[in-house]
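Of the protein chains in this complex, all but one are displayed in their positions.
Lettered A, B and C in written order, each chain numbered from 1.
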Amino acid sequence: MKVTRRGFLKISGISAAVVASGLGFNLEATAAQGYALKLDGCTKVPSICHFCSGGCGLLLHIKDGKLVHLEGNPDNPINEGGLCPKAASLEQVAYSEERPKTPLYRAPGAEEWTEITWDEAIERIAKKAVEIRNKTWKKTDEIITSTGEKKIVPANRAEGLAMIGSAEVDNEESYLLTKFARLIGTPYHEHQARI
Amino acid sequence: MMTKKKVFVDTSLCTGCKACSVACKAWNDLEAEKTQLITSYQSQASTTYNTWTYISMHEKYENGKMEWLMFKHQCYHCAEPSCLKACPVQAIYKTESGYTLIDHEKCIGCGYCVANCPWSVPKTNPELKKTFKCTGCIDRVENGIKPACVYTCQPGALHFGEPAEIEALAQTRLAEVKKDHPKAQLYGDNAMGGTTYLYLLLEDPEFYGLPVNPTVSSSLVVWKDWVQPYGIWLIPLAAAAAVGSFFTTRIINNANKSKGGDLHA
Amino acid sequence: MSPSFGRGAMTNSWQDMMNSECFLIAGSNCAENHPIAMKWVNRAKAKGAKIIVVDPRFTRTAAKADIFAQIRPGTDIAYLGAMINYYIQNKLYDETYVLNLTNALLKVSKDFKFEDGLFSGFNSEKKKYDYASWAYQLDENNKPVKADSLDDPDCVFQLLKKHFSRYTFDVAEKITGIPADKIKLIADTFAAAKPGNIFYALGMTQHTTGVQGIRCYAIIQLLLGNVGKAGGGIQALRGEPNVQGSTDMANLNANLPGYLPYPTNAQVTLHDFAVKNGSVQHKPMVALLKAWFGKNATPENDYGYGWLPKNNPDNMPVQSQFFNWMEKGQFKMLFNWGSNSTVSIPDRKMVARGLSKLEMLVVADIFNTETAQFWREPGIDTKSIKTEVIFLPAAFVYEKAGTMTNSSRLVQWKERALEPLNGCLPDLDMIDLIFKKMRELYAGSTDPKDEPILKANWDYDHDGEASALKVLQELNGYDDNTGQLTASLADYLNAPIGTVSTGCWIYAGVTPPGKNLADRRDNADPTGLGLNKEYAFAWPGNIRVLYNRASCDANGQPIDEKRKLIWWDAAAGTWTGNDGPDVVDKKKGPDTPEGKQAFRMNPEGVGRLFTASYTSGVSSSPVPADSIAAVPVRGAGMTVDGPMPEFYEPIESPTNNLLHPKVQNNPCAKIVSTEFGDPKDYPYVLTTYGVCEHFCAGAITRNIPFLNEVMPEPFAEISKNLGKKLGIKDGDRVEISSIRGKLTVHALVTDRIQTLKINGKDTETIGMPWSWGFASLNPGPSTNNVTMNACDPGAGTPEYKCCLVNARRA
Partner (left out) sequence: MLKERVLRFSGSARFAHWGHTITFLVLLFTGLTLFTPALGRVLTPLFGSHVTASSIHKVMAVFFTIIPLIALVINFKGFVEWWKDVFSFGANDIKFLMVFPLEFFGFHVEIPPQSKFNGGEKMNSVVTTTSCVLLALSGYVMWFKDAFPAGLVQWCYPIHGICMILATCMVCMHAYLGSFHPGSGESFWGMWKGTVRSDWAAHHHAKWYNEVTKS
């Protein structure tokens, strides 16, 4: 048994607090020794669920920088502590082995990922974005006005850059995505709100 | 002192979201299991040593009306539990809050409780040789927090509290639900001396695959109340008879000898 | 909703659901996809509220319903139209509300027509409408002409009555498969128990007629007088944690933050923009430019307006069209933030085709998604794909500080709870680093094209990382004169143009000096109505129930004693109440024209039963040729495919349009897929959806073992009749195929889907969840192999909810 050992030890800890008597338990001993709570000594940090748009409150119980338990925030008036199965499972993301440990790079034609550093990743992205931006810059458009004339107007678009933003990130991030996209010249900025 | 507690499972409000099962695993650090769909949206077939509570789903289509009923399974924490009675090493005990717990220091994983629970709730981990089941989140309850399943339930199908309050709520809900579901009934209040988990069912217990009138089985009564306390004395009795015979035969023989009697051997 | 009420957002809140007397849940399966809703719905139910569920399947939500109706996917407008018709014919509407708070009395141009399934003004070449004939009759002050009574043949009410008179219960039954008497029962139940609340989600939007379906809801709620009231309204249950916020922040090509219209290439100057969009958009645009370019934004340089890239309105792809554009070679590089298109785009094979043509794909996500690994999907020739891919591991929600905005516009702040795992970064830092690196690469450039990058106001550093609070404060905005954060929305609105900045004007007031209102934790609810006014911050201006002026009578007093939201305090001369008053001006009482407006974001100030084209503030006197054009005040939100809803068959449908055979589908729909199936080969209607245990494309949830346990695999739900016909038993494998692709999954043969009688013919529905893909701990076939990509013309949402398929035992 791999993971459950922790649970087993905890439970044996609980039952160890109960002194056996003729019937197998002793009420006074139970009351006196109590049941250890794994939340004892944890700091509580509220957060918000990352799934549907309910905005249910999460409460993370943290000890020594480690997540001990995650459950609903009883003080959040939306969910009053309740959580759906998705939210209730969120502690399994915190230390998931499935989460990549570094930025990953896949070269053209490659069949596997290569691990790269953050510096290298940012450098590669920025250089490529500058290259494409320069290469595909569209300075003007030709339009037909309401009176039927042809007119050259500014376009200022980097036609080769596109961005799929996100409903999965925070407002501040989402806002910076919009700002970033428009500043570098792409109006081709969409996200999964439509789907 | 912790007073007795009760949990009300209002199946009429349960949406079958399974958050209770997930929250139970998260709180108790239970391992996720590999499953597949069984029927409906149900993937967990029974309690296991890593799954202490789960939802079963039951579909019914009659006269053009569809019903999709949910049932939450976990340890009922009976007042007079069969498992406790069956346990040969007194590893199972009751708390003052009404919970039935397994002391894992003592538990030897023999599985006697597994076989004798009317709902087959406890399950033995063959590697650890320990038996596991819902603890009612005793560590939370004793520290003034609701059990993990009750705490997480969003649709409000689970309620935790003092017995009187819970029973009154159950009666109110029953009266309400009866209007639409004439077969609605409470379940658990009369079973096994009264269970800690009290249910509002929308159909007969059989519909959910539940024993209608769960009691301590007669086999367990025969075993634990007759055979074990009284039957066992036959052995010393037989042994005593043999010992008695050992002496009486010799005494009588000696008497016979002195009378000039004959010896068999 | 925006064209009807003025704002597109969910009108009420989750907690407010407990105040309802009746729910019409249609196009939402909230027990599965918004489980929190059931907490509050069940509370209302316990108090006696009725629940009506209309869905193609008997769902976990339906399991809690008092009335359930199984509908053929994509035919909602038919039965909703019948409800509207029934309410009008039988005078079941709230007459006071309709007369005072809607545009029922306004007269529409005599040029307006509806014939053979088309409204007047259709351009068949562009597949677009010209709105000219959808206008009001205007008086000399450019105000719409008001009829004397609802009987005036030109008034909106009569047009509505005439339009929907074709929608009888019998017609609706033939189209939808719902028995006529059940539709009547739904209509009666919903009209009888007020306030009534309507929920919808992707079940309504993911159609080529999605916007018009929502318009039906708006019309019903306006007729019944349910909007602006506690327990009433229309709840657009948004699908993702911050989809409200990301829409507010304009991760969309047609907007800038705060729902500003995106400037098109014809709007060369800021003035052009203002003329086109009205003064109400002019000010926030200037404030936004000041936020973006700081001191470099001056009146002299049009506040840097010229630096914005301009949209070419003839050529703007929505997300599901992006991949076609890549395949055609226009896009060379794609930034993809937390989105898993390889699983989520309908007719998804086009995604890999598109991504293969890129020079570089950048994916930021928590887990290594199918999209990041598109080049190694089984069956793909990996070596031939030249796309460079960079995957950036992102911090999870509790590993970073920031706000998210929930469906009911509640902006909630969270602190970082855990350090990011493995040193991964919040998306905020990634964007910050990439931008700063690009700026470094452009340093010293004198090319005008590089000016927006070099002149941008971009400084979010704090302790060596980007600070979310600094960004939130930029959203809130600053006052130029004091250099201080703007204290409230009112302060922003009252400031002269060009003196305040805000990155998103509707968030103004979220961080007044020294405070962060999104981080408020006082959950007190003194009214018991679930307003929780001191908890976090709801835009706009902390209003919890939108349009709440409609909860008051003509004297400004609450109509519903049990559910008091706001009122006019005559003694104090101000609007006040339990909620923030949603009024034009708090000081303007119910006897002023402003004080009567319940829908202040509409140019008419009333709810729009008919979405007429109208711009307020335009002078009717002609503009002198030599002077510059005057700036109007506010334009109306339009529904591009008609001012009133009309039923059209889904693009792939098993039957013909009963109302107008010549116009089978929405004439404006954006068609993206290239292959369409014939009902003869693909006789069954497939509808797709999510399940409670997984989320969207499953990139996160399929990597969570607990969730894989409770929902281990995808499946197809079929009726027992179809099961018998195809020889499929519960638990067998079934192959579902469309002309676009196929997949094989576990079959659930169930009574929860019944055979429907459509126009006299038996019609089968098949249901499948779509959250699986080839990667993760729990891989499975993607349902979007078979779905079809054709979008609603207004929202750009693809029609996931219906396509034609075949099925066989596998």
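As a convention for this text, contacts are C-beta pairs under 8 Å (C-beta built on N, C-alpha and C of every residue); 3 or more make two chains touch, one makes a residue touch a chain.
Given the structure is predicted, the values throughout are model-derived calculations rather than measurements.
Participant: For the full complex, can you list every visible chain touched by the one that's not shown?
Facilitator: Those shown chains that the absent chain touches are B.
Participant: Using the definition of touch stated at the top, determine which of B:Lys34, B:Lys60, B:Lys183 or B:Arg250 touches the missing chain.
Facilitator: Per the contact definition at the top, the residue touching the missing chain is B:Arg250.
Participant: State which residues belonging to subunit B touch the missing partner chain.
Facilitator: Contact residues on subunit B toward the absent chain are 86, 88-90, 108-112, 114-116, 120, 129, 217, 219-220, 222-223, 226-228, 231-232, 234-235, 237-239, 241-242, 244-246, 248-253, 256, 261-265.
Keep in mind that, in the parts below, only the chains that are shown with their structure count from here on.
Participant: Please work out the Cα centroid separation of subunit B and subunit C, and write it as a whole number of Å.
Facilitator: A distance of 50 Å separates the two centres.
Participant: Hey, how far is the Cα centre of subunit A from the one of subunit B, in Å?
Facilitator: The computed centroid separation for subunit A versus subunit B comes out at 41 Å.
Participant: What are the residue numbers in subunit A that touch two or more other chains?
Facilitator: Answer for subunit A, listing residues that touch two or more other chains: 70, 79, 82, 84-85, 88-89, 92.
Participant: Two or more other chains in contact with one residue: find those residues in subunit C.
Facilitator: Each of 35-36, 39, 692-693, 705-707, 710 in subunit C touches at least two other chains.
Participant: Over in the complex, which subunit C residues touch subunit B? Could you list them?
Facilitator: Result: residues 31-32, 35-36, 38-39, 42-43, 45-46, 58, 60-64, 66, 68, 691-693, 705-713, 715, 730-731, 746, 748, 750-752 of subunit C touch subunit B.
Participant: For subunit B, which residues are in contact with subunit A within the complex?
Facilitator: Touching subunit A: residues 1-2, 17-19, 21-23, 26-31, 49-50, 84, 90-96, 101-106, 125, 127-128, 130, 132, 135, 138-140, 142-143, 145, 148, 151-154 of subunit B.
Participant: With touch defined as at the start, can you tell me which subunit A residues reach subunit C in the complex?
Facilitator: Touching subunit C from subunit A are residues 45-58, 60, 62, 65, 67, 70, 75-80, 82, 84-86, 88-90, 92-96, 98-111, 113, 116, 118, 121-130, 132, 135-137, 139, 141, 143, 145, 153-195.
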